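Of the protein chains in this complex, all but one are displayed in their positions.
When the chains are written out, they are named A, B, C, D and E in that same order, and each has its own residue count from 1.
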Amino acid sequence: MGKVVTLGEIMLRLSTDSGVRIAQTENLHAHYGGGEANVAISLANFGHEVYFASKIPDNGVGEGVKKHLSRYGVRTDFLLTGGSRLGTYYMEAGIGERAANVIYDRARSSFAEMTESEWKKEELFKNVDIFHISGITPALSSYWKKTTIALIKAAKDAGSKISFDINYRGKLWSQKEAGETISEILPLVDYCSAGKLDAIYLLGIPDYTGDDNELVYYYQEIQKKFPNITILYSTKRKVISASSNELIGTLWINQNYYESQNHVINPIVDRVGAGDAFSGGVLHSILVQTPPQEIINFATAASALKHTVYGDCNQFSEPEVISFLLAGSGKINR
Amino acid sequence: MGKVVTLGEIMLRLSTDSGVRIAQTENLHAHYGGGEANVAISLANFGHEVYFASKIPDNGVGEGVKKHLSRYGVRTDFLLTGGSRLGTYYMEAGIGERAANVIYDRARSSFAEMTESEWKKEELFKNVDIFHISGITPALSSYWKKTTIALIKAAKDAGSKISFDINYRGKLWSQKEAGETISEILPLVDYCSAGKLDAIYLLGIPDYTGDDNELVYYYQEIQKKFPNITILYSTKRKVISASSNELIGTLWINQNYYESQNHVINPIVDRVGAGDAFSGGVLHSILVQTPPQEIINFATAASALKHTVYGDCNQFSEPEVISFLLAGSGKINR
Amino acid sequence: MGKVVTLGEIMLRLSTDSGVRIAQTENLHAHYGGGEANVAISLANFGHEVYFASKIPDNGVGEGVKKHLSRYGVRTDFLLTGGSRLGTYYMEAGIGERAANVIYDRARSSFAEMTESEWKKEELFKNVDIFHISGITPALSSYWKKTTIALIKAAKDAGSKISFDINYRGKLWSQKEAGETISEILPLVDYCSAGKLDAIYLLGIPDYTGDDNELVYYYQEIQKKFPNITILYSTKRKVISASSNELIGTLWINQNYYESQNHVINPIVDRVGAGDAFSGGVLHSILVQTPPQEIINFATAASALKHTVYGDCNQFSEPEVISFLLAGSGKINR
Amino acid sequence: MGKVVTLGEIMLRLSTDSGVRIAQTENLHAHYGGGEANVAISLANFGHEVYFASKIPDNGVGEGVKKHLSRYGVRTDFLLTGGSRLGTYYMEAGIGERAANVIYDRARSSFAEMTESEWKKEELFKNVDIFHISGITPALSSYWKKTTIALIKAAKDAGSKISFDINYRGKLWSQKEAGETISEILPLVDYCSAGKLDAIYLLGIPDYTGDDNELVYYYQEIQKKFPNITILYSTKRKVISASSNELIGTLWINQNYYESQNHVINPIVDRVGAGDAFSGGVLHSILVQTPPQEIINFATAASALKHTVYGDCNQFSEPEVISFLLAGSGKINR
Amino acid sequence: MGKVVTLGEIMLRLSTDSGVRIAQTENLHAHYGGGEANVAISLANFGHEVYFASKIPDNGVGEGVKKHLSRYGVRTDFLLTGGSRLGTYYMEAGIGERAANVIYDRARSSFAEMTESEWKKEELFKNVDIFHISGITPALSSYWKKTTIALIKAAKDAGSKISFDINYRGKLWSQKEAGETISEILPLVDYCSAGKLDAIYLLGIPDYTGDDNELVYYYQEIQKKFPNITILYSTKRKVISASSNELIGTLWINQNYYESQNHVINPIVDRVGAGDAFSGGVLHSILVQTPPQEIINFATAASALKHTVYGDCNQFSEPEVISFLLAGSGKINR
Partner (left out) sequence: MGKVVTLGEIMLRLSTDSGVRIAQTENLHAHYGGGEANVAISLANFGHEVYFASKIPDNGVGEGVKKHLSRYGVRTDFLLTGGSRLGTYYMEAGIGERAANVIYDRARSSFAEMTESEWKKEELFKNVDIFHISGITPALSSYWKKTTIALIKAAKDAGSKISFDINYRGKLWSQKEAGETISEILPLVDYCSAGKLDAIYLLGIPDYTGDDNELVYYYQEIQKKFPNITILYSTKRKVISASSNELIGTLWINQNYYESQNHVINPIVDRVGAGDAFSGGVLHSILVQTPPQEIINFATAASALKHTVYGDCNQFSEPEVISFLLAGSGKINR
């Protein structure tokens, strides 16, 4: 088992019951989540020693974050308290043809408003196998743009592998701004979650026009630009409706392309965090050194399972993911 | 934006949780609804000045009706109070192959028992662009049969366009009785929601035997009989199961036939009021004078959206319906 | 209408909301159920005089069992009280590709720990048309292995028909142990729920290798071994996912094979007890002497309906099952 | 144990969560209840053979009534089906200084609209120890006024004791009308629930002006008028607020007055049916022939317990009532 | 009936179930409220024409505010949309000795961040009888400090009476800052909610040392300083615990002191907004010109009733408040 640090923002999601609109609701479900926190929980579920670094307000809502992480065994030694608020967002889940509707209220959170590094980097990265961070963090402020890079460098210097999830959010920054920053980050990265759209719109790779598997092309091009990246991965998601998706995981490793079986996900209980469950599955498999085909099978199964539970984080252990992979679909075991 | 009056009965729906039978339930969900009230709410959501005329008991249940309408901005100036009760019905939602089960307890409601017109017609119809009423109202009593026609005439005299939704309910009257009354009403109508079954069973139009689009035939035949009707519309609903339907809206205007794209609605959250959402979409489009193809696209999208929320009324604004139309299916926007 | 006794264990099911894991939940839904109890309730719903014999603890949980049965009109004259506990099990419902997850906590229940017959057999089986029992009971203990056979003999002696549902549970006994016991029981049985897997793994019938309907073969082979069995039945279930199944009922009677239409069950609300609803439908049809094709149509429809309600037991009356059979799929009746 | 028949109307209560108004609520709790049905359930809980005679509609709501009664072991052999509807009422529970608010919608129910006796009296009253009925039934219609008396006479002729609960409801009839009818009934009655207000306003007994226990006076005066009544009983309720009451039961038997200890009931969970629980306790004690002081202790304890559970009916067995009586207040037993 | 404008901030309250902590909860109840909005709703319930002026974000949460106000009949013509967010706060209700716990997240709301007046004052105050505003608004920003005064002056110039609720919040500004601003406002005010603590800490009035009713002294002193104020009012609240309070309303008018009966409020369902319900009752009574003793009786009863319902606003009509005043405590009316 490995030691992992993930760092980023965590928010409170306030969501309505399925079929109820925000303007109408008398009740909101409270879930905590954020890309890096979700990856942390996945890895803790799989048995690793995981630390989530962030900053939360010193009140009951911040305490809720801490309890959420602790519940899954994520260590909160680097969870700072202070600042003014926890970012929140409101959400109406999608149903059938109707897409989910998200209202962000995340500005000026304790994390986003940080202006100086409050962690001791030598402690933060001591004996860390993987440091995982995403493209959301540098998008939060100019402070975070430069600090993200500084943290990655410090982790690298301390001997960690760097895992980066591009996770582009158009509501936070432009493609141009993102592309520039990410291009500064990627030369430092070992494992990267990046797909076709990232390649085209952020990294400036020309559209593929051939007849072969386009992902092979995009992965190859990304790796040409950033030969330091040893593993690239992403999912191909076929959106039949907000309630029904199909999911295939793809992996690029040692110049080889792998993909998982197709998972038919219907109905979708909660899609939020499915990508993070996928990343968590990839990083776990890297840490326990399974062969490439097993990496992508495991990670995609973990992501498919995430769709079947409420909340932002995966809640399945390694044996549960494996037995899901082995089982056929939907039988009662009794 | 226009000024609209709708008039009819509104009831309290008492429904069980999905998967729970009435005889078993400890809990009933309370929703207020009725065809004309639902159309009123749709139009208020779209920005029109809308009045719903009806009669409700002077108690907390009646007050619930008033609050329900006001919440959506429908004006209750013509909502009379008095009489003995609000009609109710119990409902088990359908699931898969099992159809919904409805138990009516609507007899002797404040509205159904009205015996004299308590509105001042000159106030009710002053500057009204559209007066909307349905075939349920004349089915309630002999008083209402004659009053429905009188109200329509008064509205017409005052310069309103007349919108009529045939909305045949076999539990309220026979096809013969309905056909006779409706045949008296239709010569006064401008916009009419009527479909194939209405044509055959109520209006006596012979079955179509040709190979072309049968709806063109039925619309044409209806219009031959009632050349005053300028717009006819209805939906083609393919019932795969109680949880899964497909929906195409159809429109007949200026001797031309238009239809919307096919909406795949799966799962259905709540089908009640979907037809009213469709009528609301048509009337809105008429009021803002969009071209025929846009009328039917908008109205069908509004109806499809209605299926995704609980309650009898549509809860989407005009921009939301349009952005639903433009978007692909089921993506999170973040 | 007939008089029926069913005998077996009944448990408390503690299940989470769909999409919530046991380790996470703050809430558990309580349902009582067990194969023979569920069959008893089905038959009481259909109008028969039904007695459920079992043993429950003398406390509020046992009282809950009694109230559950009484609610549906099942007579509890032979429901003994005493012993230490009611067996329970925890359940996460399956969703899509993810199968249901069951944690049994059924050992040492009041019923399983019985060591002497506390019923007066002459009373228990007086004028009973059908005595129904399942393969779960002899699997509970060596006492129950021998007592199951003794009870069946006593019922047979008293003139009852014997109905037996093999209901093999791998968590309770091995295939070998089950096969031996069941082979002792089957020579006493009139109506038997048994399928392909039972034939192969428990009764030692060789795999079918031909091209015809394999069930005809298996039913024939079972009947060759046990010519006393006059009716054999089982369902063919196509598991598309935990949320979507297809179901065909099959029946073997007088050397003839019958099957029902295919029922598309999507979504599945609660699959537990669907087989018992099927048995209940078969036994009802036998008691009211409907022709074979109607037996299997009715029983399969009853089972399909069971999938649409929460809880272990079918909650539909005979007229409701028949009107479901006659109706098309999923229309609102209003 | 005895055999008891109770006869009357049963309704569906639709109540809001405490602190939520009817006009606002999205949810209604469904409870079935009525004075005579509640007494029936109390007596069935205490182990008697009890039949509830009434008429309910032939639909899911009526089926709910039947399941409700069966759940508690009340026999439904004389529960007729037919007619148009089940009476309902809406209720906001009282809280503190704010009283409960009830909206009746009970007119024209299946029971109230009965116009001919649909029971065979010789079956209904065969070997019945006690026939229990209340003053609500004759208030429902002129048919019921005369039929109530006829039924009481038939029961008396068949050898039953007659139990009558005056239960005056000002919303159903005037004091004058009630007084006249009740004065016709009381000469036939053996056990009667009647209190000070009944004595003064319905039976015309002058106000007490002395210094002694006024109830002794009123009971004496009632008995002077109706010497056939062997037992009179009622409660003295001190209403501190809608959430806090004190309750003392009183009993008049053989010219002696008995009263129970004072029960402090705070908080009140649900007050509806507390009087019926009291009557049930009295009738049970009569049937098992306990001494007068025990009668009133038991009945008052049963009523006090009823205040602590939701729903119209008492849910405690005889041993539970007795152990409540013996225990001190509010200790955990573990 | 009068015409009233209230102006201020409205927030979303997110509260846990009673007995559940914020850091633990999976569910939050959503209520909208704010002092001036609550007063507006009270007055609309009582039949007045009421406008609430504020600014809300242009999203589903803002839409929720609008629907909330409309539901009660408050006009939203002056409800601006725009800006970044709706202020929120989290709340654990108090229970017994444990006080409520509030976490504010209200900074930078659409209303608080306003920097220029977006209403046309001549429209806003046209024919307005009362303009109501509170001391929270000037505490929000320096812009709002100056704008509050400007709005009051404009209203006064337009002929409105000015109603001001001091409503001091220590979390928003210091006593010194508040005292200065409020001292600038009070010379413009007609009706003022102010109590002993306001007098001492904000207005610099010396502590009372005599033996008479101290409130007479404080009211007199306030009025000496601000002789323009014709009506002063406040409540005396005896906090026995968070679940149990006693409440007396007090009123100063024409140099006379009036107080209401004592209301024992136990249990408290939701205390938030009780002061606003009191103000609403006072302003209503002023508008309908009831005598002083009736003013304070009515207003205090309205406030007592508010404690018995969830949500920030009073939900009782004028006849309901009056019948509550007349009724004794806690009886079922049936």
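Here is the rule we use: a contact is a pair of C-beta atoms (placed from the backbone, for glycine too) under 8 Å apart; a residue touches a chain by one contact, two chains touch by 3 or more.
The model shown is predicted, which means the values in this text are computed figures rather than measured ones.
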Touching residue (missing chain; options C:Met1, C:Ile103 or C:Ala327): C:Ile103
Identified contact with the non-displayed chain, of E:Ala242, E:Val288 or E:Leu325: E:Ala242
Residue, one of E:Ile95, E:Val216, E:Ile248 or E:Val288, that touches the chain absent here: E:Ile95
Absent chain, residues of chain C that touch it: 14, 21-31, 59-61, 63-64, 66-67, 84-85, 88, 90, 92, 101, 103, 105, 107-108
Missing-partner contacts on chain E, residue numbers: 18-21, 23-24, 94-102, 104, 169, 171, 239-245, 267, 271-272
Chain A residues that touch the omitted chain in the full complex: 67-68, 70-73
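Rule of thumb we're sticking to: only the chains that are shown with their structure count from here on.
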Between chain A and chain E, centroid-to-centroid distance (C-alpha), Å: 45
Per-residue overlap in chain E, given as positions that touch at least 2 other chains: 26, 67
